[in-house]
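Please read through the structure below; I'll follow up with questions.
Every protein chain of the complex appears in place save one, which is left out.
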Amino acid sequence: MNGSTKEKDDEDIQITKVVFGKTKKPVTWVASSFDSFGPLPHSDQTTPFSKSVSSLPSFSSKKRASTGCSSSVKHTLPCSTDTGSRKRSRDADKRLFVQQALFQTKSSTKTSHSSDLWSERYRPNLKNDLAVHKKKVEEISEWLVKCSNQYAKGRGSAPILLLTGPPGAGKTACVKVLCGEQGWTIQEWSGTSDQAADQWASSEARTEHSLVDTYQSQSQSAVFHNFLLRANKYQALDLTGPSLGTKNDSILASRQANDKKTVIVVEEMPNIFYRDPNQFHDIIRQYKRCGKSPLVFIVSDSNNNSSGIQRLFPKDLMHQLHFDSISMNPVAPTMLVKLLTKIASAESGKLPSPSSSVIETIAVSSGGDIRSALNTLQFACGRDTLDLKAICVVPAKPQLKKHSSSTSSGARLKYGSLKRTGIGEGNHKDDLSLMLGLKDKAIFLFQSVGKVLHFKRGNHMDHQSNPNLPHHLHHFDRDPLLVDPEEVAFKSQLSGDYLTSFLHENYVEFLSSVEDLERAAQYFSDADSLSALWTAREELQTYSVSVAMRGYIHSNSDLTRHDSPRRNHGWLPLHKSRWFSASKQANENVTSARQLFKGYHWEPEVLCTEILPYINLSNPTLHDPGQISFVQEMTTFSRSTQLSRSHLERLNEKDVLEDAEEEESIYWKNSEKKDGAEIEEETNLFSSQSKVQLLQIDENSSDENVVIEEFENEGDDDFEDLFF
Amino acid sequence: MSLWVDKYRPTTLGKLDYHKEQAAHLRKLVEGGDFPHLLVYGPSGAGKKTRIMCTLRELYGPGVEKLRIEQSQFTTPSNKKLEISTISSNYHIEVNPSDVGHNDRVVIQELIKNVAQVNQLDTSTQKNFKVVVLTEVDRLSKEAQHALRRTMEKYMATCRLILCCNSTSKVIPAIRSRCLGLRVAAPSVDEICQILTTVCKKEGLTLPREMAEKVAEKSGRNLRRALLMCEACRVQQYPFNPERDVSEPDWEIYLRETATLIAQQQSPKRLLEVRGRLYELLTHCIPPDVIMKGLLKELLQVCDGQMKAEVVHNAAYYEHRLQQGQKAIYHLEAFVAKFMAIYKRFLEEGIADIF
């Protein structure tokens, strides 16, 4: 009972948090650490006004907490003296909340609820309510059971789970519900608020701040470290830091801990770890050694931090520490539709219920993000559906792209319906699409490249405006494209340079004749030449990508018509661009060559093309072992005919660029110089290396499965559709 | 034990084996006391550096041969630290400023300033200037070259520059006109033969005349390469056997194989294979222009007359782009694709003619 009610409790607190902006994630910053002591005034979840107070930058409350002045604002540190009495009243509260929580899906009992966010109000409480794929729920559930068994046995190191998935896929909800059902207590690390405060303090008013706030001076990593170890030891934690000496609380907490199983959930990583993953790894290793409670990391892999994940949780570490890893997919549109319809009908008492087509559009446009879908729905219900149409903006094309690009699964529904209704009609229907709540999510690299490579053409007849080419140019005639390359490039949020290099790596397999190859290769060469002038490089970047993409598309003479038969090349895996690693390697080789053979002081070119090869031929024994092995390495060439593909890095669906910053630095570097020769060119590229997170093919096999699984789900075996 | 190239490098102007007239001129230049800035240019392996070192020795005596390899640090205006390795004696300092990429300007200015400000304290020589040797000047950025020009004038009193490059095409006229240009032509095949023979004699080996010619021929008038080849042959087969092939560097063989692959089949699949090989070459630090030239040389052998001109044009075209652009692979690949298309057309026409 205790565990599960506490769970609901948490959620109610969360409701009070997220008021500003639907984009903000519900964050239970300090709440979870206090919930075992602090009663929550019932008034908490009342008017929007009071909520907005609570969602103020949390450092203010933290500050109050640390200075010890208890105030009327709810999340202050409770004094240990009145814990007992409060606890009793809190239990009562809890029971009440639970009741509400259980029934709120059926009807909204309180009028004040109408101003709540639906995404919070309809937070799932039962396993069956979860709109997550059954399999995934099962997986997490099994993991928890496994933990439970281990826990019961008493010994063994702490199991660690890494849960990834796009935002709004129901990761947190899933964990919470399942923990609730299985009777686990959740200890939650809440990083964001601390970070915000920290950053604020460092940039703006560090000095002023440090006078009153000893907490701030503690480094994030230290706080995190303390959190983990304390959470493990005492089961309850005190985020306000050791300086306060909350001994009593700790003792109390540890007493409670005896009859509770605790899961530690870490959702927001302290920023510092992205910069210095090693620190994080050390902490995790330490935890693995001495920790007992299961540890769950929930990380959303949006474009911005997917490679951050790979850095924070490198494969070797995960292997070493026996990490379990579950990756969630975006919620399937069908499920979303079901859910939305249910909620809409639940709300229909007070508000006009939107039509099913609107719901479907919302479901599609949310891109599998439940939270966003619910927010949109709530907004949509707030007005008449006619108004809703008014919000729609007419031009279909870009929107179409936005939808289709949002995620593969979400978009496929759209296309599924397109197929049923016929293409012409389908296009027309798109006009009704919502601008509203549209998830402006960027496409993953994998999809961007795929969309261009598997481009589609529309029917010529639909576009009367297309001028007929004169006879002698007839072979250049093509049906209009259904994909807008510039849009793809824009959406991918990559530098043109980078996107082009990935296209380049993969285009050859999509062409069948040498003439097409010749043309396409020429266009890639053109694209690179556009970047020759560094003063104009930035401006020309976009054109450069366009040239590469459209050049390839136009060169592909197999697909000039919308109904051209597609060559059945089946599923072609995409590969990562080798250029970056190759130039990095070359650069490293030059450097080591120069270091090892310092005494020869030749120019690098002479060293690599003449001296080293001949040293290898003449008498390598005269040099030290480092030199020998290097010379051998430099003079052995792989002659395998399969060299081209087999050992290549596969492009993973989720792979993205790491850091815009590093991109910048290449621009800058390149822009400064122009006259240099290859070696320097490569030096410049060197810095861009770190952005490519390389994964070996075998490690990727799990991701590949995911892709295929999705196909099965949709019952659609057209590979190309993955990209639309 | 060092390579023959280093072991038998002449150290004085008098010992130089070829271009003796030029050596005599250099000696007169040194004697005259009025030493201008020098711009030494010529193809790789023609002995530019050897000549420079000999001249320095003529200027300062054997002291210049006591070389130290050092790392010098420079700070750019944007506070970036640059490291560059220098080779120096008490009298001169040698740098390859293109090592630092686009920051070459800073390095040049700072370096020359440093050298020029530290007076020649060694009183054993009456030369009142130091020498800065800059290699690969043709790889310097235009900014750096302009800066160089200014620096040359400013510190004329205390330091002299010896610039070394493969071709003056890429050196701005302002620098060319301020230096005394010295063209070092590659030694002729005969001269190389002679040198090889003398070196072998010193090593106590007998080098048959035909063998020497073969090596000299194969080296493409590159003395350094000839010596390296000769030494490699010596290790692999002694006594020298003129019948046997001269051993080649692996990358050249690899490149030739790649060219054969291209000529054998023209298809997307083959292009991918070739691309893999190009990457392999690039990672082994073979400069893309060398790859391009190597490919061209091999590919031309399967072409005839008019087609050769077309292929050469394309090679020149893509090599130019390669120098300008960022990603050499695009252009190399475009060249290969182009060749495939041209060659395929040629083959198809050939077949059509037969029937």
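Should a chain be cited, it is by its letter among A and B, assigned in written order, with residues numbered from 1 in that chain.
By our rule, contacts are C-beta pairs under 8 Å (C-beta built on N, C-alpha and C of every residue); 3 or more make two chains touch, one makes a residue touch a chain.
The rule is short, and it goes like this: contacts and distances are computed from a predicted model.
UniProt lists the omitted chain of the complex under the protein name "Replication factor C subunit 4" (options: "LSM complex subunit LSM5", "Replication factor C subunit 4", "Cyclin C-terminal domain-containing protein" or "SKP1-like protein").
Residue B:Leu180 is the one among B:Val118, B:Leu180 or B:Leu347 that touches the chain missing from this view. Of the candidate positions B:Lys218, B:Arg256 or B:His320, contact with the hidden chain is made by B:His320. Interface note: of B:Leu3, B:Val30, B:Cys54 or B:Val246, the residue touching the hidden chain in the full complex is B:Val30.
Along chain B, the points of touch with the absent chain fall at residues 22, 25-26, 28-34, 36, 41-43, 46, 58-61, 123, 125-128, 146-147, 149-150, 156-157, 167-170, 173-174, 177-178, 180-181, 183-186, 220-221, 289, 292-293, 296, 300, 305-306, 308-309, 312-313, 315-317, 319-320, 323-324.
The rule is simple: only the chains that are shown with their structure count from here on.
A straight line joining the Cα centres of chain A and chain B is 49 Å long.
Of all residues in chain A, those touching chain B in their complex are 497, 501, 504, 508-509, 511-512, 514-515, 517-518, 520-522, 524-525, 527-529, 531-532, 578-579, 582-583, 585-586, 589-590, 593-594, 598-601, 603-606, 608-611, 613-619, 622, 634-639, 641, 643-645, 669-670, 672-681, 683-685. Touching chain A in their complex are the following residues of chain B: 1, 3, 6, 44-45, 69, 85, 87, 94, 96, 98, 101-104, 135-136, 139-142, 170, 222, 224-225, 228-229, 231-232, 234-236, 247, 249-252, 254, 257, 266-268, 271-273, 275-277, 279-290, 318, 321, 323-331, 333-334, 336-338, 340-341, 344.
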